[in-house]
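For this view, one protein chain was removed and the others were kept in their places.
Up next, subunit A:
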């Protein structure tokens, strides 16, 4: 091991060495190390290149807020993840780690040219640099930006892992298992509450893991953590580690992402990689602590420049000294302790630079005892070193005067700009924040949910204060749940309380305009960018954020928000609370798509509805198409047939003899009750009173705006019973609409509505021989034209099954639709198919159904209509019961726009050459020679090749179409203009002769 590992120190297991690779190079660490701690133990700070400028970067933190040390990790075939936080990912034998955003290598990256061109990439560069000349955008700027943009590379293979999803109900959810969270959990659990405690780290303890010298109730901090966790488990507390609370939603629902396998060398194949928990808690305690802020000065992003608290964590938790010679620069007392710990572990502290002129005298005494040089009232104005910091430029500050610079050599620079309460989750709840002048930060104010914030999250500092606050909050939530709770009082020895001040960018004697003083490391936003945004007119902090992208990276401004605010506030000349804070959004840390997806992937991504006859279609080679959630047989190709040939054959066979079609997906609603006919009269445009039981009618459904919503054949089975059919996609919508009117407008009507779509299998037989095939199977029904005319319905038995038999046609041929109980669907289909063989019966799919209906000019709602089409526009005025006092849509149809002349109307189109098939959706113009943009007067809604018509046919919605019969219109296409003639919509058997038996 290298000299940076302190033997016997930290919580890593020094007896369990682990080997992984970084850019192909073998690296040794210990069990318990993160990638970052293991690299630092080997003296490696350079871990990545920045997003915009490709500047060399190292880990700046030791936690999930890390903006810089993002790496690609490979865990075996298909298991590649970009942007893994090196400061979070635990190492295991064989883990492959690669640096990102560099070419050809991390230490020499040609993209770093961007750094020299930084003037180009200043605030708002997306909006201005690349706007001129316009012709450069496609060819030059966009490819350049796309190549340079983005962090890491997306995985290319399907994700072989699986992800789980769970619900959890708990009395108390405590987020964060640091001192506040542990004390809160203990108090609430001792009071008898059911408690869940979560923490994103592999183990509980939080900041206590970095403070081993603290003594809690005379017990060393780490022992206290172990003892407490043991007691919690004994009390039945669910303790979840490696579990991040990613979002806090309404009514105390919290999303948790639990990582289960990423830390294991050979995970069990049955174990999901991650598990998403949706937790509903009666009470929530947010004990997420505080995040350390960087200081903003030129060169504050060089590898080796790191947060002081993180350096302390690397030392105490991982046994790693982050350097041999450190300079501390701080505005908060906490960094002094990091310096003391490092000094005691053998790192030379070249100086403690404190921006404050009079730091705490106890700290000065401690530093002096260790022989550390103290530079109070100083500023840092720059750093040097290409791939690692090698010196720091320090100047004294007197009032507003920055004095003579001094260069101090070092191999790491540890900074602290104070601490920001971690209130991201609190902000998700729309809880409000209030600026605290003394602490120079936002603290929680009004709560919008049943929650408490404990510890550093509400601005407290020091272990004792935080423990006691956690206990108080644990007692508070237990009491609100009706428990008797008592908060313990903790006494902590060797505590490290402290205070600090907050800064905008540090003062400098150099040209501030040239300073590369980073505020947002991940998005490469500097102090200068923020000031530029304000100069260029951005006033709201939300505008400044978007213009500069400050706080918009995946770390959601965890480190940059307050520094950015301080600078914007200074530039605007407005105090911080008046400037306000931008919105934190979930997730708290980047979360995999897999975790959100859970089980909903592959065949489970979406429900596939199958009809009772679907299996027959599959066995007989059907090609499917999705129709709403159904999969429907589209066509049945025979050997060597393409779609066109198959559809053409199916159409011919049906018109020549008989075709069989699975219509089971049709929506079906049973409308029953004494007032059923009155209800139907009110819902549908048609008159129903005089429709005799046993007869059927085409029904048209409008919205109250007068536009077509749905249609279908409706049979009256008895005075008080209708069998309503709807379009396949409209079934649920129509029933919902019927229920709405029935329940809320006409609650006095005595009617029941029942969806029966899946209770019936529906088989359609069409063609001149349809009756011959069907008749032998029908019992109890006279099938003659007189007894069962076109548009009638009867209850009978077909093939031994109880049936509802309709004589209706959606093809223009003699047609029957047999409804039998779903379980009998396939059996009856096979009987009919077998019997139909002597008539060359042909199974056909939805495409042939579409062609056959279009040849007859029958519309498909949603294809030939689009929600702005009236019955008159669609040529369906005949379906309106004009004598009825009211129906849904009647008043709407009288609206001025709906009765106006020249509306788009459904007409037929025949291309002039008789060969060209139009493109569905193509736009129609009257004059193809007019200048662009042309006036479009309609569009093609349906277009097919028709064997019956011997040519392509089409329908279209065309302005004033009914008055343009015989006129020529034009359809401009990318390569040519197509001429077509306006016709009626019936292309085959206009007299309806073929409907007769």
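Before moving on, here are some points about what is shown:
Everything below uses one rule, namely that a residue touches a chain if its C-beta (ideal position, glycine included) is under 8 Å from a C-beta of that chain, and two chains touch if they have at least 3 such contacts; residues count from 1.
FYI, contacts and distances are computed from a predicted model.
Chosen from "Sarcosine oxidase subunit delta", "ABC transporter substrate-binding protein", "Mannosyltransferase" or "Caffeine dehydrogenase subunit gamma", the protein name that UniProt gives for the omitted chain reads "Sarcosine oxidase subunit delta".
From the set A:155, A:789, A:821 or A:892, the residue in touch with the chain omitted from the display is A:892, counting the whole complex. Shown as candidates are A:736, A:784 or A:930; the residue that touches the absent chain is A:736. Considering the whole complex, the residue from A:253, A:512 or A:791 that touches the absent chain is A:253. Of the candidate positions A:745, A:830, A:913 or A:927, contact with the unshown chain belongs to A:745. For subunit A, the residues touching the chain absent from view are 249-251, 253, 278, 280, 430, 448, 704-705, 736, 739-740, 743-745, 747, 885-886, 890-892, 894-896.
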